[in-house]
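Have a look at the structure below before the remarks.
Excluded from the complex is one protein chain; the other protein chains are retained at their positions.
The chains carry the letters A, B and C, assigned in the order they are written, with residues numbered from 1 in each.
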Amino acid sequence: MIQVTVWNEFRHEKENEVVRNIYPDGIHMQIASFLKEAGYEAQTATLDEAEHGLTEEVLAKTDCLIWWGHMAHDAVDEEIVSRVQKHVLRGMGLVVLHSGHMSKIFMRLMGTSCDLKWREADERERLFVVDPTHPIAEGIPESFELLKEEMYGEHFDIPAPDETVFLSWFEGGNVFRSGITYKRGNGRIFYFQPGHESYPTYYNEWVQKVIINGVKWCSENRKTYPVYGNQKPFYAIEGSNEK
Amino acid sequence: MIQVTVWNEFRHEKENEVVRNIYPDGIHMQIASFLKEAGYEAQTATLDEAEHGLTEEVLAKTDCLIWWGHMAHDAVDEEIVSRVQKHVLRGMGLVVLHSGHMSKIFMRLMGTSCDLKWREADERERLFVVDPTHPIAEGIPESFELLKEEMYGEHFDIPAPDETVFLSWFEGGNVFRSGITYKRGNGRIFYFQPGHESYPTYYNEWVQKVIINGVKWCSENRKTYPVYGNQKPFYAIEGSNEK
Amino acid sequence: MIQVTVWNEFRHEKENEVVRNIYPDGIHMQIASFLKEAGYEAQTATLDEAEHGLTEEVLAKTDCLIWWGHMAHDAVDEEIVSRVQKHVLRGMGLVVLHSGHMSKIFMRLMGTSCDLKWREADERERLFVVDPTHPIAEGIPESFELLKEEMYGEHFDIPAPDETVFLSWFEGGNVFRSGITYKRGNGRIFYFQPGHESYPTYYNEWVQKVIINGVKWCSENRKTYPVYGNQKPFYAIEGSNEK
Partner (left out) sequence: MIQVTVWNEFRHEKENEVVRNIYPDGIHMQIASFLKEAGYEAQTATLDEAEHGLTEEVLAKTDCLIWWGHMAHDAVDEEIVSRVQKHVLRGMGLVVLHSGHMSKIFMRLMGTSCDLKWREADERERLFVVDPTHPIAEGIPESFELLKEEMYGEHFDIPAPDETVFLSWFEGGNVFRSGITYKRGNGRIFYFQPGHESYPTYYNEWVQKVIINGVKWCSENRKTYPVYGNQKPFYAIEGSNEK
């Protein structure tokens, strides 16, 4: 059974009544809830726990880590970021949601600023599948609408994705690469844009289905880790007679 | 005129007579020498200079930075690494040579371990052009030989390259993605594998030509930097009448 | 000087007064006109000329071919398509515009159906630069609007592009990969979506600039063609002592 750890900074829910009304137990609990229904083993971890809840022990048994953070990116300890990065490179999946685009762990794995354009205007978003045979798009309609979302728009400062699964249309006139994949080391990474804290996005059935698919896809990567370092020759080396 | 800064840690040349005999003034001086002949403005910078020779002022006027490091990667200051990364993302080109694959700056921009297999066995290497219309391959024969090089072999733990320009064959039985490109932010990056310090690789005419081409290609990227952050809507947002 | 040949099927202009009023001399003449102003040597060719105006002689001296076709794709001779394909693979650039997405030559080079969704509804289109350092985006603002265009929407049945330079937003709620590049053999290909025959799209300054840039980028590819076929060994083959 796939072991998921859902990480949330869990601050908006404590400080803002609008957010708390939508996610009374926190965004992480809602995400863990639908993942459990989908048959995964899901646990949660939050910023204010010791080691942010991401101990070696927790990560060692995690097939896929989900990351939601926004207002407190800076509060995440560099050492924990390094630990998570190490686990991703060794084969742990990583699903980065929404404002996690500027989390330390995502920026660390991308190497770029991961910056973008944004707007909070209660506007419609429509997501389109542009890689229809990708496992993450399985069961998703050709497009689907979110009645209200935060606009995230291009230019999005990321490395060219290995695969672009979703593109988004926003009512106010923007577009965004909203579902993208990367391989880094032995790990697979899926970034998915929807999920502003003040909207009930993680109750949407298609958003849930995409995340369920994303977790599955990111978890299919636990292979033998390559051996690096000195390598004896396979065949005799004669060297050169030439000058 | 293209402004190149050639950075070298400049340690092997001081500590090892074999290396010093090949590069009496340091690897950086030899590289700067053929770049000047090619018509570029080339200056050098080394680890033991103040700020490693990479001040804001130096980087601000650099179109392309070349990086050679090996035994002293750890001695490079994190703050300078961040400064170089910032300049790359803003549009400065970066050519990373040989053992620079595990330099802090390359690892920072890649997000992976950048590890590989290696062997020092005075063996032949043959490089093949696999992207024959790429500007970096311009004027390079279909393949060329280096009589003695250090073997760098797969698996090379890097993100899937944007473009693979060269693949290498090694006498002892290994292969390697030896010439690869990436875009990161506004910057272009070219990694090129040849150049072990104990061989006269940077005197080879084809190696020189590849580096000359690489610098030119990496320097063609000074564009307007995108504006990030809040964006007003282009069109009226009506929102939804649906629940 | 770059030699461009602008190919147009030139049928809508003859049969439809709306189109003729916009492009009295044909779409090809308008495109050739702004290319000449940009300093290129531009000639034209049309479907009803002998060999569609695309003789060996014409193609041999063409650095970049522009293709506009729509209602008469089927009337293009297979032999001419094969001839154009051969020239592209040997290094001639190809810029495919708008409804050319289902031209025989584009489908031949892509291997897919190249089908898409479409709508003629006098709607606004906004194009966004998603690869800001790409030479084709040089001098283009972060986004620009076309007041009326035909909607082309995802899913667009193409191979994953080598590079995605533009994404488009349409007023009616669709998105599209509207500016994409491919390498095929020694040739470079740029597909650019705007240009429905009943709108004055090719008078738009940004559309013109993109096409001017695209022609330049596609023309930078005349390199030595690789040698294929039997190859003598570079090094002695000892074969195996093992069973």
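Methods note: a contact is a pair of C-beta atoms (placed from the backbone, for glycine too) under 8 Å apart; a residue touches a chain by one contact, two chains touch by 3 or more.
What you see is a predicted model, and the numbers here were worked out from it, not measured in a lab.
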Going by the contact rule already stated, which one of C:Y40, C:Y182 or C:Y202 would touch the omitted chain in the full complex? C:Y182
Touch with the missing chain holds, among B:T46, B:S168, B:N186 or B:N221, for B:S168
Out of C:V84, C:L116 or C:L167, which touches the unshown chain? C:L116
Residues of subunit A touching the missing chain are 91, 124, 126, 131-133, 135, 137-138, 142-143, 145, 171, 183, 186-188, 220-221, 223-227, 234-235
Which residue numbers on subunit C touch the omitted chain? 85, 89, 108-113, 115-119, 121-124, 147-148, 151, 153, 155, 157, 159-160, 162, 171-174, 182-185, 226-235, 237-240, 242
Mind pulling the subunit B residues that touch the left-out chain? 126, 128-132, 142-143, 153-156, 160, 163-164, 167-170, 173-175, 177
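One rule holds in what follows: only the chains that are shown with their structure count from here on.
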Call it same or different for subunit B and subunit C: same when shared residue numbers make up over half of all numbers used at their interface. same
Express in whole angstrom the distance between the two chain centres, defined as the mean CA positions of subunit A and subunit B. 29
Centroid spacing, where centroids are CA-atom means, of subunit B and subunit C in whole angstrom: 33
In subunit B, the residues touching two or more other chains are 124, 171, 183, 226-227, 234-235
